[in-house]
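Partial complex: the chains shown occupy the same locations as in the complete assembly.
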Amino acid sequence: MTTAQPLQHEHDPSPPEPDAAADADDEEEESRVWSQIKAEARRDADGEPALASFVYATVLSHPTLAGSLAFHLANKLASSSTLLSSTLLYDLFAAAHAARPDLRAAAAADLLAAGARDPACAGRLSHCLLDYKGFLAVQAHRVAHALWAQGRRALALALQSRVAEVFAVDIHPAAAVGSGVLLDHATGVVIGETAVVGDGVSILHHVTLGGTGEAVGDRHPKVGDGVLIGAGATILGNVRIGAGAKIGAGSLVLADVPPGATAVGNPARLLLGGDQRGGAPAGESMDHASFMLEWSDYTI
Amino acid sequence: MTTAQPLQHEHDPSPPEPDAAADADDEEEESRVWSQIKAEARRDADGEPALASFVYATVLSHPTLAGSLAFHLANKLASSSTLLSSTLLYDLFAAAHAARPDLRAAAAADLLAAGARDPACAGRLSHCLLDYKGFLAVQAHRVAHALWAQGRRALALALQSRVAEVFAVDIHPAAAVGSGVLLDHATGVVIGETAVVGDGVSILHHVTLGGTGEAVGDRHPKVGDGVLIGAGATILGNVRIGAGAKIGAGSLVLADVPPGATAVGNPARLLLGGDQRGGAPAGESMDHASFMLEWSDYTI
Amino acid sequence: MTTAQPLQHEHDPSPPEPDAAADADDEEEESRVWSQIKAEARRDADGEPALASFVYATVLSHPTLAGSLAFHLANKLASSSTLLSSTLLYDLFAAAHAARPDLRAAAAADLLAAGARDPACAGRLSHCLLDYKGFLAVQAHRVAHALWAQGRRALALALQSRVAEVFAVDIHPAAAVGSGVLLDHATGVVIGETAVVGDGVSILHHVTLGGTGEAVGDRHPKVGDGVLIGAGATILGNVRIGAGAKIGAGSLVLADVPPGATAVGNPARLLLGGDQRGGAPAGESMDHASFMLEWSDYTI
């Protein structure tokens, strides 16, 4: 969970310390991702005139991924009912990306994660950039999180509200979300105020990282690096989901899950041997079904 | 479930009988809520110029909560695709609030409920008023319910449809919803035609109060006062959830639940001793996780 | 699953072979449905002036159901953020309906299915046409599916993305969906790339027909004719749900379900005797609760 560290302490307004070597790597990755997206977009613009101007305005006319993202998010989240115009949001997002290179690097990492883990995205990073509600919701959240850290809480909450309306993804601006994160399908995801999501995590739709309702203060889950959370899973309370753990679809988790373990069912129990197959962390393989087969096989 | 009584018989078009003493109390509560919201809004307007005009137009320029709410809902639900302009909806909502003081009192009670039960809302009633999809969906539903009772069914259904699109909350206009109700996060909530929701109920996101599909007529749940329903719970059929009961997250409930009882699991079973801790009704404490700990503890 | 056959092979771009007799039947059905809708719309226009022009423009001014549907979908899905204007979409949908009479027949069959199975819709096909997110999402999907088959993938994905935003229904354009299908409430439905949905299927909200994440290629469920899938059920992987089967609300299904069988629970198990009551296929009766009563009765 190292690279997301600074994001995980939501009351710490300071951006991450600059690290020249890491930054150079990030920029190279960003630039590689951006080249691929532009090539895809060029093909789409050539082949589909109904989308050519959209693709031009949103992708091809921008020198960087960050500019494209700020432009696209601004258009998606503009709202006449709250007087947040697309041009105002464009300025807001562009300024946030300029001030915080780590936000840009995280966006590139998220795109690569989607490309690597989601077969429907493969070979189409541009589709993910333009169309994935989960990807867009997370990028908007990163800006809301930065605003929250600066004390601009009313604006951060207004952004959260727009994201919840437009994408049906409800992430409290104080929640800390790592890098290389994939929210797949994303509809209905809820992530509470004191939740922390590590790097390389994959979260399917309808997942809740909720509070207990009872406690004040730190009351939401802490999800480790490389965790995979299946569709409709509900994790409640200040529990720890250890790195590389897998949470089955529809599970209800109310207690800690050890690193690498597999938890399934309502209420959830640990599967024996869940982690013995080795291989990539759960969040990276995005295999959110086969690890449950043994458990469910005998039930049908 | 007494104060919501008149709302619970959805075929009864008559508004509640006037009760001068209760009305005076309601007005005092409304006015107290409104003062707090205005104070918060003033701070936000001063601190965040990007929101200042929105806050002014939506909150500060209105003498009453009811006016503010009609204004805000109208802007949120306006739809060019159904030719429902914001100004038409403003007139519609303002007229409904003028004719039905109980709708205004219920809105104030809902805000207080959110403030009392949702830690993320505490100290920010204005945030709840402006941004909470669940709060706004319920207020729009109340107007749709009143239109339904007047026989303006096409308009009531059009409103339901807009609320379902904009807030992803689908409440049939015939359903009866009490006062002091909190829909937290709210995405994906579905409440069917003959459902009844009592006073002081808390409902998390993805909750379904569904019909059996088979029966005609009265076929949806009746939820008593002070009930708490966890995220993703599904309650089907004309069953009674007794006052103060708790339904665990992800539960599937197909039978009556006694007052004060706790039901968990898929399918749900009753937890022994669920209600013995006493204290506030479940819906009011909003503790939607700890009551399940005993049940789930041994499973992980 | 016969009539939906051609749709079920999503890599086959060819429209169904013309069948004069079947086409005549389809047209008669379409025309009957259309007559009923116009009569209902006339009543609404007369009774509710706030909706009169909407009803006129969307229903009464169109000679056919197909024209009305193209008009209404275009207005619903228009997006300034992706430069897809309502007039462009109107042309697109009208052209698709003109080229593919089977899309029009399927829309009529879907409306009749909603009218027959959903008590809240009964006697109000126009309400279903105008307001049901699930109905509209499926019709837009059929056009996206046709575009996908023609190789216009960027446009098909853009449509999917709009549908996911506007209706919170996420159907991959490659997925094959049969005729007479009802998505009830619909919020949060996710249907993956290689999924197949037969004729006469009923799917409640929050249902996932998901991939395993691990496999490439054919990795999503195949749902037979007349299946009923309850709210919040999650079916993962390339499994077969036999014709007429019933999947309980909140179930997690990871294995094949035999025709006519009933699967419930998380993880799902088969109920004994689930199909012995005979009668109509599950998807047609839309009774998505009573078949689980036996199983759940003893748990509460």
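As written, the chain order gives the labels A, B and C, with residue 1 at the start of each chain.
Rule of thumb we're sticking to: a residue touches a chain if its C-beta (ideal position, glycine included) is under 8 Å from a C-beta of that chain, and two chains touch if they have at least 3 such contacts.
Just so you know, these numbers come straight off a predicted model, no measurement behind them.
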item: Overall copies of the shared sequence [whole complex; 3 in view]; value: 6
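Heads up, the rule we're going with is that only the chains that are shown with their structure count from here on.
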item: Homomeric contact chain A-chain C: same or different residue positions, threshold half; value: different
item: Cα-superposition angle relating the copies chain B and chain A, to nearest 5°; value: 120
item: Where chain A and chain C are represented by their mean Cα positions, the distance between them in whole Å; value: 29
item: Junction residues of chain C - those touching two or more other chains; value: 168, 187-188, 206, 232, 250, 265-266
item: Chain A contact footprint on chain C (complex, rising order); value: 80-84, 88, 92, 152, 154-155, 157-158, 160-161, 164-165, 168, 170, 172, 187-188, 190, 192-193, 206, 208, 210-216, 219, 232, 234, 236-237, 250, 252-257, 263, 265-270
item: Residues on chain A engaged by chain C in the complex (per definition of touch); value: 44, 47-48, 50-51, 53-55, 57, 72, 75-76, 78, 86, 117, 119-120, 124, 127, 130-131, 133, 166-168, 185, 187-188, 204-206, 230-232, 248-251, 264-266, 285-290, 292-293, 295-297, 299-300
